[in-house]
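For this depiction, one protein chain was excluded, whereas all remaining protein chains were kept in their positions.
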Amino acid sequence: MVEKQEFMINMGPQHPSTHGVFRIVLELDGETVIGAKPEIGYLHRGVEKISENRTYEQVLPLTDRLDYVNAMGNNLAYVMAVEKLAGIQVSERAQAIRTILAELNRIASHLISIGTQGLEVGAYTVFLYCFREREIILDLFERATGGRLTYTYFRFGGLFQDLPEGWVEEARDFCKEFLPHVDEYEDLLIQNPIYKLRTKGIGILNKNIALNYGASGPVLRSTGVSWDLRKDSPYLMYDQVEFDVVYTKNGDVWDRAWIRLEEMRQSTRIIKQLLDNLPEGEVQAEELCRYVVPEERSSYFAVESPRGELGFFLVSDGSLKPYRMKIRSPAFVNLSLVETLVKGEKVADVPLIIGSLDPVFGEVDR
Amino acid sequence: MGLKDAQKGPVMPAIHLVKLEKLFDWGRKNSIWPLPWALACCGIEMMATYASRFDLDRFGILGGFPSPRQCDAIVIAGTVTKKIVPVIKRLYQQMPEPKYIIAMGNCANSGGIFYYDSYNVVKGVDTVIPVDVYIPGCPPRPEALVEGFLKLQEKILGESAAEK
Partner (left out) sequence: MNERAICVRIEDLKLTLEHLHSEGYNYFSFVTAVDYPDHFLLVYGLVNTGKHEITFIETPLSKDKPVAPSSTGIWKGADWHEREVYDLFGITFEGHPDMRRMFLPEEFEGHPLRKDFQSDEVEKKPEDFY
C-alpha cells in the first residue's frame, strides 16, 4: 500500500541562489511545485522612517543603499522627485551627464543579472566575464564620483562636480570595446543550446497578469507590452536620443534574459550619441541647493530603473525634512509575481525563475 | 648560480622540524572556506572580490560553499536586521569549530548609516555572535576584504586549533 503525501521544502533565507535574503516555502508533489509562500523583510531597514528625520540632502546617501547595484538610478529618481517638488531647474550638460551615468549603471546592473543567471545553470565562466566588464564601468564611476558602489553624485540642481579630464574619451573607448563582449555573452550563454533548453518555456507570464500585478521593466516587456518610461514618459535627454524599446512575446525566463542583453546594446547606443554631443556649460545650478525647502505639497516621480518603474512619492510640510517618503520599488512588485510563476514548475527551475525577476533585496525590503 | 656557489653559502637545512599542530595551522591558514553571506550592498563587493579582477582564490579562499557545516568562517556582508538574527545564530551553531567571523562593512560592524532612527536594524553583528575581524567601509573596497582575510590568516597562524 503506497500513501501519497505533499512535501514541504524551505528555501532561504540563507540560500545561494535567492539573490539575497529571501525565503520561499515550496509545497511539492514529487518534483512539481504546487504551492509557494514567499517571505520577505529580512533586510527591512526602515529607510522610509529614517528619511522622515533627515533633511532632503541627508536622505540622498540612503537611496544609494536601496538598489545597490543601480545606485545611480536611485539617486536619479530621488533627486528628480525632489527637483519636481521644489521646482529646481537643471542645466543641459548636467542632464546629459546624468543620462550617460544612469545608462552606464543600467549596463552594470544587467551584467550582474546575466552573470548570476549563468551561475544558476552552472555556467561559471559567464559570471567571470560579466564582472570583468563591470569593473571597467566601476573604474569610470570611480574616476567621476570617487565611489565604486555608492556614489551620491547627483545633487539637487545638478551634479556634485564636472566630469574629470579625459573621462569622455575613456567612456567612448569603453563603448567601442564593450559591444563585442555583448556578442560574447550571447554566444556563451543566451544562445547556448543547453541554456535555451533549460529556460525556454519556463516561468511563463502572460500580458494581462503582468499588468494586473503592476510588473514593470524587462519582466513586463517580456510579455509583449512595450512599456518603458524612457519612451512613454520621457525625462532627462531620452526624447533627444535614438533607441528602441526591447520587447518580446513569450514571457519566459529566456526572453527576460535576452531583453536584458539587448538593452545593454541599446544603452551603449544612447551613451555613444550623448558622448558625441555633450553640451557645454555649468553642471550645478547658480545657487548651490544645499538646503531644499519645498512648498507644502506632494509629488510623485518615476524613472525606468533596470528593474522597472522606480518612483518616489514625497510629501512636504514646508520644513527641511520630508514629511513622508514612499519608495515605489519595481523589484518588490515584480517579486510578488513569484507565487504565480513557480506554480506548476519543477523545483530545480525555481532559482532560475527567481533570478529572472532580478530582485535586489535592498529595494524589495527597503 | 651553480651547485658549487650554493655550497659556499650558509647551509640550508633540508628538513624543517616543527610541531604537527603548526603544520595543521599552516594548512588551515591557506585553505579558508568562508560561508559567503551576502545580506546587502557589501555582498555585491564580495562577489566582485571573488570574480575576475580581485580573485580571492589565489589566497586559498574558495567561494561558493553555502553550507555552514563545511565552512570555517562566515563573512557577514551587510545590514543585520532583527528578523535575520535567529537565522544567524542558528547558522553559527551549525558550524564546526574552529570558526571565525568577519564583519564586513559599517552596517555589520555597528549599524552604520542606519544606526540612528531605525527600528529594525541591529547595532552591530557582534551583539549576536563573536566577531574576529572587522572591516570598515560603506561598502569596503575589495582590497579591504582581501586585507581582512589576510588578517584572519595571521590570527589563525598565531593560535592553535588544538587549544580552541
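To keep things simple, chains are lettered A and B as they appear, and every chain counts its residues starting from 1.
In this section, a residue touches a chain if its C-beta (ideal position, glycine included) is under 8 Å from a C-beta of that chain, and two chains touch if they have at least 3 such contacts.
A quick note: this is a predicted structure, and the numbers were derived from the prediction, not measured.
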Q: Determine which one of A:49, A:143 or A:181 touches the chain that has been left out.
A: A:49
Q | Contact footprint on chain B, counting only the chain that is left out | A | 82-83, 115-120
Q: Tell me where the left-out chain touches chain A, residue by residue.
A: 40-41, 44, 46, 48-49, 53-54, 58, 209, 211-215, 225, 227, 232-233, 298, 300, 302, 309, 311, 313, 315, 323-324, 326, 328, 332-333, 336, 365-366
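Heads up, the rule we're going with is that only the chains that are shown with their structure count from here on.
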Q.
Between chain A and chain B, what distance separates the C-alpha centroids? Give it in angstrom.
A. 30
Q | Residue numbers on chain A that touch chain B, as the complex places them | A | 13-16, 20-21, 41-46, 49-50, 53, 61-62, 65, 68-69, 112, 127-129, 131-132, 134-135, 138, 148-150, 361-362
Q) Hey, which residues of chain B end up touching chain A in the complex? A) 37-41, 43-45, 47-48, 51-53, 64, 66, 78-79, 81, 83-84, 87, 91, 113-114, 116-121, 138-139, 141
